[in-house]
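My structure is below; once you've seen it, I'll send some questions.
With one protein chain withheld, the remaining protein chains of the complex are depicted in position.
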Amino acid sequence: MIVADQKPIEEILQMLEPYRKVLFLGCQTCVAVCMAGGEKEVGLLAAAVRLARKHQGRPIEIVEGAVKRQCDDEFNEPWAKTIEQQEAVLSLACGVGVNKLSERFDVPILPALNTKFFGEVERQGVWAEVCAGCGNCILHLTGGICPIARCAKNLLNGPCGGVRADGTCEVAQNGSRPCAWVMIYERLGKLNQRQNLENIFGAKDWSSDRHGGPRKRIREDMLLEG
Amino acid sequence: MESNLQRALASKKFVVTAECGPPKSADRRIIEEKAKLLKDWVDAANVTDNQTAVTRMSSLAACAILKSLGLEPVFQITCRDRNRIALQSDILGAYALGIRNVLCLTGDHQSFGNHPQAKGVFDLDSVHLIETVRKMRDEGRFLSGDELTGERPAMFIGAVENPFAPPYEFRALRLKKKIEAGAQFIQTQIVYNIPRFREFIARVGDLGLLDKVYIIAGVSPIKTPGAAKYMRDNVSGLDVPNEIVARMEAAGKGIEDKKARAEAWRKEGITICVEIIQQLKEIPGISGVHIMAIEWEEAVPEIVQKAGLKT
Amino acid sequence: MSELKHGAVAVVGGGIGGIQATLDLADSGFYVYLIEEGPAIGGRMAQLDKTFPTNDCAMCMLSPKLVEVGRHPNVQIITLASVEALEGQPGNFRITLRQRPRYVDITRCIACGRCIASCVYQDAKFPSEFDVGLGKRKPIYIPFPQAVPLAAVVDPQTCIFFKSGRCPQNCLQACERGALDFTQTERLFSLDVGAVILAPGFEPYDARLVGEYGFGRYANVLTAPQFERLLSASGPTMGKVLRPSDGKAPKKVAFIHCVGSRDLRHQSYCSAVCCMYATKEAIVAKEHDHAIEPTIFYIDLRAYGKGFESLVKRAREEHGVRYVRSMISQIIEIPETKNLLIRYRDDSGSVREEEFDLVVLAVGMRPSTKGQELARKLSIELNQHSFAQTSVFSPVMSTREGVFVTGAFTGPKDIPETVIQASAAAAAVAALLAPARGTRTQAKQYPEELVPDGSPRIGVFVCHCGSNIAGVVDVKAVAEYAKTLPGVVHAENVLYTCSQDNLKHMKDVIREKKLNRVVVASCTPRNLAALFQDTIREAGLNKFLFEMVNIREQCSWVHSDQPERATEKAKSLVRMGVAKARELKPLSVQSVRVAPAALVLGGGLSGMVAALTLADSGFETHLVEKSSELWRDLQELVCIPEGEDVQGLRAKLLRTVRTHPQIRVHTNTTVKEISGFVGNFSSVLRGPQGEERIQHGVVIVATEAYEHKPNEYLYGADARVLTQRELGRALTEGPRVRAKTIVMIQCVERNEKRPYCSRICCAEAIKNALALLQQDPNRQIYVLYREMISYSFLEDLYRRARDSGVIFIHHDEQSLPVVRKENEQIVVTVRDTRLRQEVLIKPDLVVLSTGVVPDPYNEELSRLLKVPLDAQGFFVEAHIKLRPVDCTSHGIFLCGGSHAPGTIPELIAKAQAAAGRAAIILSKGQLEAGGIVASVDQEKCTACLTCLRECPFGAVFINEQGLAEIEAVKCQGCGICAADCPAKAIQLGQFEDIQELRMLEELFHPERMSAV
Partner (left out) sequence: MTNSEPKIVAFCCHYCAFAAADLAGVLRLKYPPNVHIIRLPCTGKLDTLYILKAFEAGADGVIVAGCLEGGCHFISGNLRAKKRVLAVKGLLARIGIAPERLEFFNLSSAQGDRFAQIAREMTERIKSLSSSVLTPLPEGKG
């Protein structure tokens, strides 16, 4: 799932400063699951912003809503009329939703969230990045643990010298993250696949990552035109 | 054989290298002073590449200065700040400036330095970098396969390894990968824990690697008990036994005068370092020591002398 | 017994035990007369501030139970009554009661307190029974604020009217309800019942009898029950710990253990609860006033129950409670300061004197005089300590058939043990009277529910409550105001909303004005909401179309000094109530059929007893045992008590279980899967004949605990080192033990990992020691121990062992005994804390008390049943005090050693209790699901799993569509899921967001409303 974080309220208030009539539009998919932009967060943020603006003596009128998935036009369409009546829309979706709304509507679409990463739920309230979406998966060789996403230095040939004695990564504060390569080493041991580590992993072809420029995926057989 | 360091190692000499950190300024005199301090005492000097991710004078430039002063430089180059295009370009440039030794590292993470906001590059890892330099030198090709159109950089290729970070059993294997990639000499993390280092060397021996590479063990004199404790408790990848901390503490015990106490510590730090070097000399397969007297280059001559390494 | 049995039961004693037995029986189809000697039910527990080991608030736990009993349709509470006689036989008794006059009609009294305020005694001057004499009351009083029945009572002993006949009787005039009646007289009457449960409880030992402690003479020596009242927020000092002598806060507080207990001059037995309640009181005192420095003087610290050990640990480590192992022979009061001087022996053995500001005597439990009288009148036998005589194998049966005994009447015990016995007694009664189940109870018939259509039509009833509300709040203005609120079509004032005539009036108004919502503004919904809900239901409205506004306890009573503002507030509260009422929705309650069968997991002693109890109550029971035999090994799972024919018990149980028509025994069988929920479980059993699916309404986990096999003290390495069970086996089955010198080591391998007390080992060691001496009186037996846990009557056994020459050597937890071999001679050394030196013994036999460990199979069961284990692998109960055999997951019950270690009578009672609790569900036939439960809007659910992870009751599941859904039967209605749902897909009935938000919106906006 896409994991996002709500922007600091100060930043949101600053973004909203010029506007007096705004739609707060949440997204009920990934960002709802990671508790950043679902209907509940829309309500909370709207209440907080109203309070803050009242406090500043500049009340704001907020319409609240949430759609199933902001990354699809069809879900956003029922809101078209409302959106057109607003001075701006504050999107509580990931960056995709903000882009999508911006492509469709001539109203400023403001991001309420910082979109962070693809993540797993480590436990309730904790999300962790485990996939970098690099476009060239090697997880079958690394015991299902991704060194691109989970090693701070994207190392492909084993851990650097900065592994703490307890096996955690020195980059993560107070041992909050295990070294990906220690994990890979142990996991491959369990799977009896340590031989995977003996050969050199060649330099990665980053052109499939976003370093190759914005990416697009096309499935010809699903195209409706032509 | 264009590298003096390589020549010294080939002649079975127990070599000494030292670290020479470039300044956080454009002042070449600092390099000159350090070069003067080290020149007669070491076989080569490593120039660090924005060590701990703190921005300093470029290691390439500092190497060139050392070279001009007659001190053999080891050009440290990290993957943190350059992609494969820049890395290869710097290797070519270094060679053109007369630099013959290169030490390939991944580099400390930018979050530790003075620009934690920086984007870390990490296009390649150290193994890839070693392989890339070897490929340019031996095959005359860039990493992509594209051909060099003229002189190849005949570099003496070095790498590093840390025997003191987990998973310990994996460290020798990782060294093997580096050797297979093209590493000819290895400089290790600072050794304080001799038994653990012996274990590591034994594993390296088991893999049949001791004949294939020169291993230069890292050492570093400790200035104060505080520094010892700090390294023991806070620096990941360093293994400082309690016994060393205790020796440092004991050295200053009962000395009231601050200066005298600092001097006692300094002496003990150097003594410990010398003792470690002497033990390392006895380990088969160790070809030399790399003295990391960070911002304490003046200790190097004393250590070299006391360890009986000056011939 | 050819006659039909009666479906009614008399429960004598309204303490927690009587209450539990009453509720269990009333919930399973029997009519119960709850007979209480005093003016209110609640018993000793009502007087407690907190309960160990969790330090939960006693009243918080008890009060809902009191209310439940008070309004249970199958319960009649008879207060101020005692039993005079019992005639007849099991199934057909006639019980005769004598009821003293209350002088107050409880059907009219509303506990407003006007009579009390008007009493000629301006100040309360008589010692309050509830506050153990520390507080004062008047001759007319309400026993305590949460009392049930909640009504005043007149004490004729102190009332001027009765004493002199010359009293203006202001109270009569003050009462607006005409509830007082000084013409009431004593009444003698009889009831027909099928069985009787006696739960008269205990009395605290009279500390006056222990003269050396000066209780009654020294102002600052209190008993523990008194101290409990000082700690209580509703006690005489409002929870402040103050010295009686000068009202100052004490700093140094001493607790003296075993006052009246373990002492041949008083009571020889151990009172079983004092060690823990003193520890609790010390902690709570410290929490109330951090400056207090508690010191506990004890002989043995008996922390033997579930969670006790950790409470003591917390007391020592977190709260700094000081424990001193020393008997106290005397307390001396210092006349000037009224401080108290205690002389004791400290750790080093030297005698010290220390001054304390306050001393609390941990008085023991003694059999109540009422109980002894009861026994005489009912011709049941008492034991040597004057507690009810029971047998090891029938722990809740008296010597008279059909009369059951429970709680502290059978011996000193704590609340959970009492509750377990109460449920066990109820289960035994339910089995005895199974054919008469449902003959005395009636299900109420309601008219068909009207479907609310169109806009809200709200009726508002504003209660005067006599002058309780109307004396402060301008209730007329409130009703007038209510009329102006949108949706309100009717508003009126009522003198007493709860009176029978008004309830009828309400129903008429609902019909006449076609009301579809009702708001009652009166007292707290905690007491009467159910009554009003029932009333509107009788008028055809869904009972959830009701909202109650509290303008008494939370308005008129707290703002009587500001009547105008109280009126304003009452208006606001009514406005909010109406706002919520406009949004109310009818909630449906469905009946779910209960599969009338039980699954009992574990075929040991507990499993067999549970199965038999269920089967005797008429329910099909599957008894599943993973090994090849039921109760395979006599000694392995239970500690055999001295002189009891356990072999005979086992044989009898095996025979009855095997031949019982309602029991199906599945040996060599394990459970492969369990799905479903309370009332409707579906399980697959895997046995020798393959797999079988069974449907059942309840599950009882009855796995036992095993003796721990140690790794130290040469066990397994030398044949002369045995465990207690192995010795027990040798003593009963041979070969003959030849040793002359024997060392027994207690608490073997009880450590950080296994910190709990196994409860049975001390008694087992003593029993074995006595048996060894019986064979050969010349033997030398040493028992090395940390604390001797010979609680309750086991103390007598302990004393007998000491008298017989067994040498008990105490050692510290830090200096454990050492066992080694020197040239084939076993040598045991230990540091004796009393002698303060190392002792060396060369025994021929070393016997290890290793404690018990839960069945490792629990882990699998825990996974299958989705019920938690604690860190040691024991099952966790729903509530350590009041629901000791229930699981948090409804429909699953616990007994056996792997819920908690116990002796045979304890295990039997627990098994009966679990079976009884389970039988309640089975006897219902149908379960109600719905009402105030959460539900998921499937359109909105994003399946984020937050609710699934958070639900404390495991009520959430992911359905076939991959979305969250809530099992209404399991949902308890807390609303945690609704509050945290990030998609706002979950709503809790009766507490929907829209309802709550409307209340908030209108709270401070009266102007908004007047515009409508």
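Going in written order, the chains are labelled A, B and C, and every chain counts its residues from 1.
We take it that a contact is a pair of C-beta atoms (placed from the backbone, for glycine too) under 8 Å apart; a residue touches a chain by one contact, two chains touch by 3 or more.
Bear in mind that the values here come from a model prediction, so they are computed numbers and not experimental data.
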Touched by the hidden chain, restricted to displayed chains: A, C
Of C:P145, C:G648, C:G805 or C:P856, the one touching the omitted chain in the full complex: C:P145
Residue touching the undisplayed chain, where the options are C:D633, C:E726 or C:D980: C:D980
Of A:A47, A:A80, A:V126 or A:L191, the one touching the omitted chain in the full complex: A:A47
Of C:P156, C:G349 or C:P952, the one touching the omitted chain in the full complex: C:P952
Residues from chain A at the interface with the omitted partner, ascending: 8-10, 13, 17, 40, 43-44, 47-52, 54-58
For chain C, residues in touch with the removed chain: 49, 54-60, 63-64, 113, 145-146, 232-234, 238-239, 524-526, 550, 552-555, 557-562, 565-566, 568-569, 572-573, 576, 888, 932, 950, 952-953, 972-976, 978-980, 988, 991, 993, 996-997, 999-1005
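The criterion applied here is as follows: only the chains that are shown with their structure count from here on.
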Gap in Å, rounded to a whole number, between the CA centres of chain C and chain A: 50
Interchain centroid distance [CA atoms averaged], chain A/chain B, Å: 40
Rounded Å distance, chain B centre to chain C centre (Cα mean): 71
Residues of chain B touching at least two other chains: none
Residue numbers of chain A (touch at least two other chains): none
For the chain A and chain B complex, residues of the former touching the latter: 152-167, 170-171, 179, 182, 185-186, 197-198, 200-204, 206
Chain C - residues contacting chain A, complex: 940, 942-946, 949-950, 981-984
Residues of chain B that touch chain A when the two form their complex: 79-80, 84, 106-109, 111-112, 120, 122-128, 131-132, 143, 160-162, 165-167, 170, 173-174, 176-177, 180-181, 189, 236-237, 239
